[in-house]
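Only one protein chain is missing; all other protein chains are in place.
Naming follows writing order (A, B and C), and every chain is counted from residue 1.
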């Protein structure tokens, strides 16, 4: 599964994207965040305020409870400021 | 005093504008309409439905009760359809 | 200073040129709205729309509307051009441009200006038909009066 990071989440993690090999018990967006936070300081900093994190599963807006079981691409980003 | 007519009011009266010499007792827009209606069939037809008549005194929107005593120019027209 | 520009004219207008003029070299503008009203063809087909206006009063009324908009919302400038005369289907009738720092003020004031123009500016439209049928004067729409009422009920910006 591919993970993509945007804006200050990308900067804090220090990666634009990476290939993840997840343990079977990681089944939702929220569980994925927990798992990522355990990977190191950059991740912990990126996800320190979960209220301000948005996620997309296969390029569609997702919530913390959304399933990632059959996802190919998960993106994490701050609230959008386009337009 | 100059009177100006627009749109179908102009067409019904058959005049775009005219100089009026009013008797002293004609002091408001409504009284002027009454006086004009007495001048002939075209005027009567033009003002037959007073609900759909708008007036301006010296180029400012006016009501039936507006004074015309010191006016130089009175305009009559249907509801506006600009824009 | 708010730059308000009003023109009532026979000739067509170029929205892009007006927009360039309104922007000039300002860099504090974040939003620009352009509204163009066009002569729409109808059934039966039109040969032209004839726009009659009250010269002198038309400019004054539109200027008053522009001023009122600029007092209700924080805008940098507005350009309003209204044509009169014979206008063919597909041709432009009216332009309203508004420049502001933010989109909310730009949208609200442009809409306010158009709603007021429709019912306050002394213009009257007569339809001329291609098939030679008797031409007729367009009656105002009830919706236009309702649109106006919205602004009278809510005097505060953003309403």
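Heads up, the rule we're going with is that contacts are C-beta pairs under 8 Å (C-beta built on N, C-alpha and C of every residue); 3 or more make two chains touch, one makes a residue touch a chain.
Predicted, not measured: the structure shown is a model, and the values here were computed from it.
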{"item": "Chains on display which the left-out chain touches in the complete complex", "value": "A, C"}
{"item": "Which residue of A:39, A:59 or A:72 touches the chain not shown here", "value": "A:59"}
{"item": "Options C:38, C:55 or C:138, residue touching the unrepresented chain", "value": "C:38"}
{"item": "Touching residue (missing chain; options C:8, C:57, C:75 or C:114)", "value": "C:114"}
{"item": "On subunit C, residues whose C-beta touches the chain left out of the figure", "value": "15-16, 25-41, 89-90, 101, 103-104, 106-107, 110-111, 114, 143, 147"}
{"item": "Residues of subunit A (touch criterion as defined above) contacting the omitted chain", "value": "4, 6-8, 56, 59-61, 75, 77-83"}
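The working rule: only the chains that are shown with their structure count from here on.
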{"item": "Inter-chain centre distance, subunit A versus subunit C - centres from mean C-alpha coordinates, in Å", "value": "48"}
{"item": "Cα-centroid distance, subunit B relative to subunit C, in whole angstrom", "value": "26"}
{"item": "Touching two or more other chains - residue numbers and ranges from subunit B", "value": "none"}
